[in-house]
Each structure stands twice: as structure tokens, then as C-alpha cells.
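All protein chains but one are shown in place.
Coming up: chain A.
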Amino acid sequence: MEIIMAFVCGFLFMAAIYLILSRSLLRIIIGTGLLSHGAHLLILTMGSFKGSAPPVLTDGVTDYVDPIPQALILTAIVISFGVTAFFLVLAYRAYQELKTDDMTLMKGSEDHE
């Protein structure tokens, strides 16, 4: 199971990096989304898949999954939500002001030589 998940995470990272290296800003943001999915799945995998019951105390169950990675993922998810929301609004503003979403046109500046 861990092997499959490792491949899934690797594939997500690959897709994310491919998208982040592209020219369009929206594709880059989609790439960051995939990157954080990959990272979150990786935390889950690295916590290992031992245990069967969800980490909620119940009578007669002793075999719980590790609760720490789940808490970490939950934290990381809301943080990446916040950052992504900010990034999307920023991309919208930048599109309004700069009239482009092509990253190759977003270099240099008017007040520099």
C-alpha cells in the first residue's frame, strides 16, 4: 500500500512541477494545488497505514491508526487553503492591472533600467 501511495505522490509532484514550470499563471496555481495534495498524501503515507480503527476511542478496539499525521494534514490543508485563496485573488488583481497572465511577460519593470 505504501508503495502505491509513493507512486501516487511522485506522480502528483511530477504533474505539479510540470505545471509550475509553465507560462500561464492559472496553470501555476493549479500546480501548487497538486503539490499540496501530494505533500498531504505523503504525510499520510509516512505515518504508515498500520491500524484499522479510526482514531476515536471506542470500547474494545485497540488497533487505532496514528492520529498525529491526520492532525498535521488538517493543519497543512487549512494553511494551503488560505495561501491558495490569497494567491488566486492576487492573480486576479495582477490580471486586471498588468493585463496578462503570461509569466514570461511579467519581468523587468518600468522604473529600472
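Quick notes
Throughout what follows, a residue touches a chain if its C-beta (ideal position, glycine included) is under 8 Å from a C-beta of that chain, and two chains touch if they have at least 3 such contacts; residues count from 1.
Convention: contacts and distances are computed from a predicted model.
Not shown: a single chain whose UniProt protein name, out of "Hydrogenase expression protein HypE", "Methane monooxygenase/ammonia monooxygenase subunit C", "Multisubunit sodium/proton antiporter MrpD subunit" or "Protocatechuate 3,4-dioxygenase beta subunit", is "Multisubunit sodium/proton antiporter MrpD subunit". Note that of A:Met14, A:Ala53 or A:Val83, the residue touching the chain absent from this view is A:Val83.
Mapped onto chain A, contacts with the missing chain fall at residues 20, 25, 28, 32, 35-36, 38-40, 42-43, 45-48, 68-69, 72, 75-76, 79-80, 82-83, 86-87, 90-91, 93-94, 97-98, 103, 106-107, 109-113.
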